[in-house]
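With one protein chain removed, the remaining protein chains of the complex are shown where they sit.
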Amino acid sequence: MNKVPSNIMALTSNTSNKRETVCIFGTGDFGRALGHKLIQSGYPVVFGSRSTQKSSLLPKDAEVLSHAEAAQKAAIIIIAIQRQYYNFLAPLAEILHGKVLVDISNNLKINQYPESNAEYLAQIVPGAKVVKAFNTVSAWALQSGTLDASRQVFVCGNDMEAKQMVMDIVRALGLTPLDQGSLLAAQEIENYPLQLFPMWKFPVLLSLGLTTFFFFYCLIRNVIYPYVTENKDFSFFIAISIPNQICPVLALILLALVYLPGVLAAIIQLYRGTKYHRFPDWLDKWMLCRKQLGLVALAFASLHILYTLIIPTRSFVRWRISSQTVSQALNNKTEALDITNAWLSDSYLALGILGYFLFVLLGITSLPSVSNNVNWREFRFVQSKLGYLTLVLCTAHTLVYGGKWFLSPSSYRWYLPDTYMLSLIVPCIVLVVKFVLVFPCLDRPLTQIRQGWERNPQHSE
Amino acid sequence: MNKVPSNIMALTSNTSNKRETVCIFGTGDFGRALGHKLIQSGYPVVFGSRSTQKSSLLPKDAEVLSHAEAAQKAAIIIIAIQRQYYNFLAPLAEILHGKVLVDISNNLKINQYPESNAEYLAQIVPGAKVVKAFNTVSAWALQSGTLDASRQVFVCGNDMEAKQMVMDIVRALGLTPLDQGSLLAAQEIENYPLQLFPMWKFPVLLSLGLTTFFFFYCLIRNVIYPYVTENKDFSFFIAISIPNQICPVLALILLALVYLPGVLAAIIQLYRGTKYHRFPDWLDKWMLCRKQLGLVALAFASLHILYTLIIPTRSFVRWRISSQTVSQALNNKTEALDITNAWLSDSYLALGILGYFLFVLLGITSLPSVSNNVNWREFRFVQSKLGYLTLVLCTAHTLVYGGKWFLSPSSYRWYLPDTYMLSLIVPCIVLVVKFVLVFPCLDRPLTQIRQGWERNPQHSE
Partner (left out) sequence: MNKVPSNIMALTSNTSNKRETVCIFGTGDFGRALGHKLIQSGYPVVFGSRSTQKSSLLPKDAEVLSHAEAAQKAAIIIIAIQRQYYNFLAPLAEILHGKVLVDISNNLKINQYPESNAEYLAQIVPGAKVVKAFNTVSAWALQSGTLDASRQVFVCGNDMEAKQMVMDIVRALGLTPLDQGSLLAAQEIENYPLQLFPMWKFPVLLSLGLTTFFFFYCLIRNVIYPYVTENKDFSFFIAISIPNQICPVLALILLALVYLPGVLAAIIQLYRGTKYHRFPDWLDKWMLCRKQLGLVALAFASLHILYTLIIPTRSFVRWRISSQTVSQALNNKTEALDITNAWLSDSYLALGILGYFLFVLLGITSLPSVSNNVNWREFRFVQSKLGYLTLVLCTAHTLVYGGKWFLSPSSYRWYLPDTYMLSLIVPCIVLVVKFVLVFPCLDRPLTQIRQGWERNPQHSE
């Protein structure tokens, strides 16, 4: 501490010592990164290490002492050590008594141990106040200062004051502390950074399954059927034509699946006559991933738009149009405009465009920063009213697309109906049930139930 | 409280009692939801109720007492009762003296009562410190824990300390308190959750009006005129052709209306010689909804893009192109490439693409999370410089679209000019006036005025 630091970044270590010393046990990668950051934010830092010989990797302004000496210098001790070495803290229990121990460890697998690392630490050093924090931050992000990823630091602990002290440090480092409650939450916090989009698992798996099914379904109808019956090679349909059948089908089905659980919940509430019974677990989980389902549906819809818009530039389509025109010219025949066709073609395109437009609006309002800026009524209006309008438009788009050939026997190949017919089943069910639920004889009791009224109030929980 | 809670969520009720008891008057839906959430966040909760018999719906760890007893146990009392029952608090005035009363009520209509509920509460219990809060949060959001919608809680009150205490609770529940000042702000806070996109009202109504006007205008020119004069049925133009005339026209007019008030303000400031006079009210309101006007314009522009890109897949367009080609072939005639036409067609498309591209950039920077990350100079640069460039490109796109037929008499039907000509009026006015204002003889005094200089400083306010 004898030299004034000449870093580009402003250090406050040489200012009036208002901030309390922080001790870090362990001189590993994360311990060092955290030490650097703490010193930059004005905290005096003491490292506790087996070898007190100062490594050149440690911050210059930090002291390095033995574990026992370092612990005595600070009220807060950050345990930057892996769980399997926690045992060595047992002999220090007396010195650590009353201190705030910050467990920052992570595991390699979800639920690797029966108890969380933080609870394990609390068992080894029973007299200390254990707080779980910092495990969601990466050493690299701390070092580079570019916190592109999350600034959120989940904090939990049984002692309110200790938690407050740690949250102050988190804030001083430019991060956002989020109080998650008592140490019971540590397990969840330790699992958090190991998760890979947990809410997206079901929507993505579902859409992968449906994609596979519809891919083979389309393959049979559009490639194998013409090959077997007419010996024509349409294998290149795999690149664009088949994806452009799968994408709209999945977009429509997934969008309908966003609104199906709400409809089911309304039926269950009407049947039970109360809103205070819990829904079955599968329905609860389904309702919680509706946003993700909707966004996956939007992704498929966007792909459908791109695939459709690219159609006129496809070599196959150009060939087909030009050969039709040539054969017309050679047969000396000019076709008159078919007004019905023009109407059907234009209205199914218009319905699709409007449906997609509203769908994108829904997607934009689900961005965190946008949904934070609307009130509850506005959010409900967009997600419910506009959402159903989107579903109606997209279903109508598909119905009009079928047009004159809808349900006509010629559109069956090997008894298999066209994919768009399959896609209409779920949305039509949702819309019909929703339409029934809007009738006053059902809507009135449902509204009352949702405001807390009960048909049979002496229910047991 | 004798059993350790076995919930999935971490409860802190059994930890050291650092948090102060909170009392809730009323066991309705919102009172219960708030009680649950408070207990989960470590607050001991006491319910005040007429019947002290504990309902199974109330959180297990909460006590239920009479109003008077419950009030004595806590410094903060949340009034989860509807306004019409506030009178029953009058007899409790003595017990409530000096307590913090949190008014969380909402009304059914905007400005339903002459005074806000919170001020009414303060009149009934004059000795208490009334704080308005939590009215923007929904019971459902509190219960489910999925705060998809706003986390913002507006707080107001005359007593600083009471307000601080309530804001601490808000923060502890994982919500974001926003101090709105004294209890005078309660009216506005109570109206807030009843509002449905207030800033969007004018832009949406304006665009609906313009859409209706241009729809009938186009209907007359494109459907009724050919039907009357040539007996041709172009009714299917309603689906795509007419919307694709309305959308670009509205996009351009609304975009110009975003920049018109700035130009008017500059003229008014130059004329008055000071920036300290208030603008007329209509101009103030117009300036405050410029962002919304711009986003509605962007929505119309996006629809125009979709409608335009879908053109080649339309059945009518395919028929027209193919019959033109067939008739060329039958007449044994090959046309040479018209370079002027190719230039006009390509440059109007290119101008449109660039204009739309910049427009989307403007839209992205108006996302709250993006605009929070730029400094003032950058925000001005994007919204002003890029915005005018967008307007110039879009106006040029429309001018070149007119091309050779611009103002030619053959494009009038029943003396009605083409819609794109009407759309050019406002943007051309804005661009011409802006161009004049850029001249140094006007720009220099304007800059001085905006920096606080006054031509005639002895003005009275």
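As written, the chain order gives the labels A and B, with residue 1 at the start of each chain.
Just so we're on the same page, a residue touches a chain if its C-beta (ideal position, glycine included) is under 8 Å from a C-beta of that chain, and two chains touch if they have at least 3 such contacts.
As the structure is a prediction and not an experimental result, all values here were calculated from the model.
When the whole complex is considered, the residue among B:Ser51, B:Asn87, B:Asn231 or B:Asn375 that touches the unshown chain is B:Asn375.
Of the options B:Asn158, B:Thr211, B:Ser235 or B:Ser411, the residue whose C-beta touches the omitted chain is B:Asn158. Counting the whole complex, the residues of subunit A in touch with the unshown chain are 9-12, 14-16, 18-19, 28-29, 40-42, 56-57, 136-138, 141, 146, 148-152, 172, 174, 192-197, 233, 235-237, 239-241, 243, 299, 302-303, 306-307, 309-310, 312-316, 318-320, 322-323, 325-327, 329-330, 367-370, 372. Although one chain is not drawn, its touching partners on subunit B can still be listed: residues 156, 158-161, 178-185, 188, 276, 288, 291, 305, 308-309, 311-312, 321, 324-326, 328-329, 332-335, 337-339, 341-347, 349-350, 353, 356-357, 360-361, 366-381, 451-452, 459-461.
Rule of thumb we're sticking to: only the chains that are shown with their structure count from here on.
Averaging Cα coordinates per chain places subunit A and subunit B 25 Å apart.
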